[in-house]
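In this view, the complex is presented without one of its protein chains, the others remaining in place.
We just call them A, B and C in the order they show up, numbering each chain from 1.
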Amino acid sequence: MNVKLLYFASLADRAGRGAETRDSAARTPRELYAEVAAAHGFAFPLERLRVAVNGAFVDVDRPLADGDEIVFLPPVSGG
Amino acid sequence: MNVKLLYFASLADRAGRGAETRDSAARTPRELYAEVAAAHGFAFPLERLRVAVNGAFVDVDRPLADGDEIVFLPPVSGG
Amino acid sequence: MTDPRFRLSETPIDVAAERPALDHAAAGAYASFEGWVRDHNDGRAVHRLDYQAYAALALAEGEAILEEARARFRVREARCVHRVGSLAIGDLAVWVGVSADHRGAAFDACRWIIDEVKRRVPIWKNEHYADGESGWLHPE
Partner (left out) sequence: MTDPRFRLSETPIDVAAERPALDHAAAGAYASFEGWVRDHNDGRAVHRLDYQAYAALALAEGEAILEEARARFRVREARCVHRVGSLAIGDLAVWVGVSADHRGAAFDACRWIIDEVKRRVPIWKNEHYADGESGWLHPE
């Protein structure tokens, strides 16, 4: 299954990119984060991140579908 | 003793003037208010007014001096 | 004599012109309040209103409020301008601006200042109603 990931802030710095497409067997955001955290060396535990799929916040155990756009959001600092 | 009074808002309307000079035997603002309230028909009890003498708030029983400028201030409504 | 923090104005308040006095490189937060003339009060339609001030004491009391605010709250600067004279619906009657390092202090000080100004500064409002009547407001 193909998924697209967007990275922001320190996650983008660590991954060295703002986006990537992956062929992944992950069934949920939780499984996908374990995969990308290992690949890029992300230090955040999943508990500190929020997850968005296709532009909306979702639960980390929601099933993923082919073509989904997934974002792991580190703690925000706007304002 | 001569004193000058300034009137504002509904007290000025009721007195028909914004200022007056009076020759008065009143020793305190409390006594002076009794005098001018009777003269102009002011309805406010003294408890609802603040008193200023020569541009500063004062107690109603503070002694008056010749030439003082006295203001009885009705409840304010700025802002 | 330093630049006064509280002023009365017989002409429209220019908020943009007031702002530079509040700028401070260390200030991350700015809170402001504006009181506009409403088209109604206590269920009556208001056409316009006049503000009358006992100017000498209003200036002293307004300045005292802003000094107190600077002592009570961790703010960088605080200013207030109040209109006097005749105003129409939508006109700006009073402006308060506060800058601070953090937003909590900016909000707290701004709210405290407008509350104190309304409670203490000798300014009176005369509302002119749609039915032709008018009346000075003297809140209980």
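As a convention for this text, a contact is a pair of C-beta atoms (placed from the backbone, for glycine too) under 8 Å apart; a residue touches a chain by one contact, two chains touch by 3 or more.
Please read all numbers here as calculations on a predicted model, not as lab measurements.
Although it is left out of the displayed model, the omitted chain contacts the following shown chains in the full complex: A, C. When the omitted chain is restored, the residue from C:7, C:48 or C:111 that touches it is C:111. The omitted chain makes contact with just one of the residues C:13, C:27 or C:56: C:27. Mapped onto subunit C, contacts with the missing chain fall at residues 15-16, 23, 25-40, 89-90, 99, 101, 103, 106-107, 110-111, 114. Even with one chain removed from view, subunit A keeps its contact list with that chain: residues 6, 8-10, 12-13, 44, 48, 50, 52, 55-57, 71, 73-79.
Definition applied: only the chains that are shown with their structure count from here on.
Rounded to a whole number, the gap between the C-alpha centres of subunit B and subunit C is 26 angstrom. In terms of their C-alpha centroids, the spacing between subunit A and subunit B amounts to 73 Å. For subunit A, residues touching at least two other chains: there are none.
Shown for subunit C are the residues that touch two or more other chains, of which there are none.
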